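The block underneath contains the structure these notes are about, expressed in structure tokens.
As you look at this complex, bear in mind that one protein chain is not there, while each of the others sits in place.
Note that the chains are named A, B and C in the order they appear, and that numbering of residues resets to 1 at the start of each chain.
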Amino acid sequence: MNRSLRPLMATVIIFAIAYAAAVMQFPGLLSTRVLGNFLTDNAFLGITAVGMTFVILSGGIDLSVGAVIGFTGVLVAVLISSLGLHPLVAFAIALVVAALFGAAMGFAIHYLQVPAFIVTLAGMFLARGGASVITQDSVPINHAFYSYLSSLYFRLPGGGRLSFVGLLMVAVFIVGAIVAHRTRFGSYVYALGGNTTSASLMGVPVARTTIQIYMLSSVLAGLAGIVFSLYTSAGYPLAAVGVELDAIGAVVIGGTLLTGGYGFVFGTFVGVMLLGLVQTYIIFDGTLSSWWTKIVIGFLLFLFIVLQRLVFAASSRGDRAPQKA
Amino acid sequence: MEQTAFRMEARGVSKIFGNHTALDAVEFGLLPGEVHALLGENGAGKSTLIKILTGAYQPDGGKILVDGEEVVLNSPLHAQSFGIGAVYQEVNLLPNRSVAENLFLGHQPTRFGLVDRRRMDREARVLLQRYGLGIDPSSELGTHSVAVQQIVAIARAVQLSGKVLILDEPTASLDRDEVQRLFEVVAGLKRDGLAIVFITHFLDQVFALADRVTILRNGKLIDTRRLDELTRTELVRKMLGKDIAFSGSTSLKTERPVTDVLIDYEGYGKKRSVHPFSLTIHKGEVIGVAGLLGSGRTEMARIMFGIDPADQGTATLNGRPVAIKTAVDAIKHGFGFCPEDRKADGIFGELSVRENIVIALQGKLGWFRALNRDEQLDLAGQFGEAMDIRAASLDMPVKLLSGGNQQKVILARWLATDPAFLILDEPTRGIDVGAHAEIVRTINRLRDDGMALVVISSELDEVVAYSSRIVVMRDREMVAELRGEDISPGVIVQAIATHGEKAA
Amino acid sequence: MNRLAFGRLVNTQTVALVGVLLLNWLLFPGFFKIEWQDGRLFGSLIDVLNRGAPVAILAIGMTAVIATKGVDLSVGAVMAMAGAVAATLVVAGYPTALAIVAALAVGLLCGLWNGILVALLDIQPIIATLVLMVAGRGIAQLITEGSIVTFSDPALIFIGTGSLFGFPMPVVIAFTLLVLVTLAVRKTAIGLFIEAVGVNRSAATLAGIRSRLLLIVVYALSGLCAAIAGLIVTADIHGADANNAGLWLELDAILAAVIGGTSLLGGRFSIAMSVVGALIIQAMNTGILVSGFPPEFNLVVKAGMITLILVIQSPFSSQFMNWLGRRNRGAAR
Partner (left out) sequence: ADMTIGFSQIGSESGWRAAETSVTKQQAEKRGITLKFADAQQKQENQIKAIRGFIAQGVDAILVAPVVATGWDDVLTEAKEAKIPVILLDRGVDASQDLYLTSVASDQVKEGKVAGDWLVGAVKDKDCKVVELQGTVGSTPAINRKKGFEEAIAGHNNISIVRSQTGDFTRSKGKEVMEGFLKAENGGKGICAVYAHNDDMAVGAIQAIKDAGLKPGTDILVVSIDGVPDIFAAMVAGEANATVELTPNMAGPALDALAAYKKDGTVPPKFIITESKLYTPADNPQGEYDARKGLGY
């Protein structure tokens, strides 16, 4: 098997085992309702994580995504509620703003050679601060189109709902996977993650690709912000605090190496679902206090990475077996 | 518009790094259908020149012409669009991607805007076959040896170059057959009218392949000549600015009296890596290790040094059994190891030359017996001088040194630990004739001082020059041990081949 | 020699610090006023030192970790744990010394845990330490049961609010730690080894450096520093606030190290400069406080300042300065 597929396989296996174990304890977890909720509730995280996957594959990191979600939400809300724009116009504006923001970060990372960690940290402060400068309150969005979008869903047998935002996330994952694995841009992303110097000597347009990667991440975070605002019908400057860590966690659990160059978009999907499963499991359990919740999440995270290493080690044994002629 | 016959031309090109002038108004012209050797000592500026010719660096002065027209090459990609392809000195590929993708990155065949993987793999397979490489194009490049990667890099460059092909020390990690194949490919390209730049430190290869030579010294152009106007001695004199004795090929293999045994490996090996081997190494002896690509020479060295600890057999040092489970153990017992992949395993790029030299000794001394700055400077100065390291300052980052000088730094690092047993994996890779002779001399000197050495090299002439005994590896198995009369390139080749036939 | 030492003091970090301080002075004229009161120094400048101390202490450990190409996200949570342990123990009537030792031991243990995950299990540092970042705060809350454990033990409080030679204790502790750790890494070979492991771990191992042990020691140091910082903030407010102690301070500590010139890619590091970085961050915070800006602008101002400092520090701008210099010289000719 291809070496780089192994962590992905590990994640998928762990997810399957974890899900089976959880269902044994709470059969309710198998209902279409829970499955539908998985997609809907994690839609904004999933969309963000797709962008984060590209960033991490290229060897970078984007700490600003949570703040960008908050900022776009507020921007969209203010554009619709205060300025009376049509939501679609507001979406377009928000995505353009997000794209510019991402481009500026990519520009700073490439041309000023400041580490991505720090540029995007400053970006996080800026977006979060910008949102609270626009408004401190949470701004409700009342618009017919909004209610239409947010209540758009297919009913599944068994009371579950397949919502518009859930499907949107799936679509973003599919497009993301195609872009990452089947386009030149995707191969450039992996190239940057492999070795920037080599990539540039091999003719990869490093500056353009870097800027595009951070643009992509910010645009997807912006899209996630729109989804979040659909989800809550409001824009709130403090929305989605800390989502960047969840997104990074999902990407890494999904088998992508933080050092860049290895990983799959699909792995991130499994990672998001795994995080969702942990949360749902804890809710179903319902006996954990605030602190035990944190301890258990930390412990499960630990368990996943250790298991992943074990599966990885087990499958890489016999890697360089001598091929006697 | 000035018209010249040159396919590509550099006029008065200069490059300055900080205070150091790496290139000083260099003139360089390439004719279509020629193989042009670019020669010079380590640090002469060869790699810098080709980086400028391929847009990886911007010149600080002068201009570049392609087909008589002035161009500004602002990136390798831009250079590629002019049909200029290059293999850089350090293998610059992506270990994390498949072989096929490394071959086609940026030019992947597409269908409906998406990369057509199947076609890409198919084309890659065909392409690699020209170089006799039967590897799976969808396998990860990083899982292959340096040599394989080198071939892939060459295949990529050839593929991209419509007009100019630049090869910076492409043969450094190739064995004879591979070199031969490469030469055939280059000859074919030459017939097709490509202009080819060829950088190497192997003068034999220069004479075998090149039509013209350009010689650089200290960043200055010394001469450009047709090769048939030059003798070997003249060439070397131009490169070094002085005469040298070819100690390498003239040294005498005196049958040495067998002295004390230093280390004795008995049935030593590691499952799934190297078959158990037995080897007795005496003080004052050089064991040469020969073998084909991927025959397991590097792996054997790593086992000897405890990086991948052996799981069977015993090692006896000075008559006492020793357990060598880590590099730290090995160093404690007076071992040293110069790895083959200098960039990945040898050099601390950001650290200074001084720190790079003292680090192994410091590692041996431990955390708390720190060498102070003066001691470090002393040591670095002493061993730097012994190895003739050309560095503007001992405090400059080692990554700014030329490839050959980096190799010398690593050697100096181990000599500073005063080892009893030194393992050198391809120590002369990428080293100029002067330094090459220097290293061969050093190996001989160390042997005479009573040190035991194991030297892995793909250069049979070189192995023959300094080895007291030669072991031949094949398929990760030690298949022959040659001594005395048998130590000659012909016998070695035969040993590899014969055993190969037997095994097949 | 003297000129050399002085020259080393004039660098982007110190210039930035002086710049921020001057800006504060423009916004608030009394900024540099220092008074002697009740046997100790008082003034905004002292506040900067005092409030900057916890992050400075975190930055000391963080710098070493970052120099090995790692990062330690758990320091904030470790601070909370150490504080919780110390406070609960003194409230339960144990001697102060025991409480302090226990808190430090907890920090050390956490650091060892991180180090083992990174060095022995080869887990990527960001994820390895994320485990403790999440779980650690939970453990701290478990100890305090979510409430603020208030204590009145004078010896413990002294760590946070006492003073020595006129300086607040946190400043004294941070300074002592800075000197000790700097000596420890520079007078031994540890500093060189840290840089070597950070630049090229594989080569370091081949050169006979015990890189795994070194990594464990470095993370343990970071944990210990976090525990000390945790004790200080706990002592400062006479209570262990497991919910908020050290919250997001890991980001400040990383920022301090980066402003201090340590690359997140590992290699060269300077602990003293990281401490200066921490002071720059605190000077910014204090400046925002005394300036009277509405709080909703805090983050925007901070983002702007960070960007400015990093742009000034970037290789790009030094190239730009070189280019300017060369052009001017060219013009003069």
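In this section, contacts are C-beta pairs under 8 Å (C-beta built on N, C-alpha and C of every residue); 3 or more make two chains touch, one makes a residue touch a chain.
A quick note: this is a predicted structure, and the numbers were derived from the prediction, not measured.
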Given that one chain is not shown, what are the shown chains it touches? A, C
Which of C:Asn243, C:Ser263 or C:Ser314 sits in contact with the chain that's absent? C:Asn243
Looking at the whole complex, which of A:Pro7, A:Pro237 or A:Gly298 touches the chain that is not displayed? A:Pro237
For the chain left out of this view, which of C:Asp47, C:Asp153 or C:Asp252 touches it? C:Asp47
Which positions on chain C touch the chain that was left off? 28, 30, 37-38, 42-44, 47, 51, 141, 145-148, 150, 161, 233, 236-239, 241, 243-245, 286, 289-290, 292, 294-296, 298
In the whole complex, what residues of chain A lie against the chain that is missing from view? 26, 28, 31, 33-34, 37, 40-41, 44-45, 132, 136-140, 150-151, 228, 231-234, 236-242, 276, 279-280, 282-284, 286-291, 293-294
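One rule holds for everything that comes next: only the chains that are shown with their structure count from here on.
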What kind of graph do the touching chains make: line, ring, star, complete, other? complete
Centre to centre, by mean C-alpha position, how many angstrom separate chain A and chain B? 43
Counting in whole Å, what is the centre-to-centre distance of chain A and chain C, each centre being its mean C-alpha position? 30
For the chain A and chain C complex, residues of the former touching the latter: 108, 111-115, 117-119, 121-123, 125-126, 128-130, 132-133, 136, 245, 248-249, 252, 257-259, 289-299, 301-302, 305-306, 309
For chain B, which residues count as touching chain C in their complex? 305, 307, 327-328, 330-331, 337, 339, 344-351, 355, 359-360, 362-371, 413
Note: in the complex, chain A contacts chain B through residues 2-4, 178, 182-184, 186-188, 190-191, 193-195, 197-205, 261-262, 318, 320-325
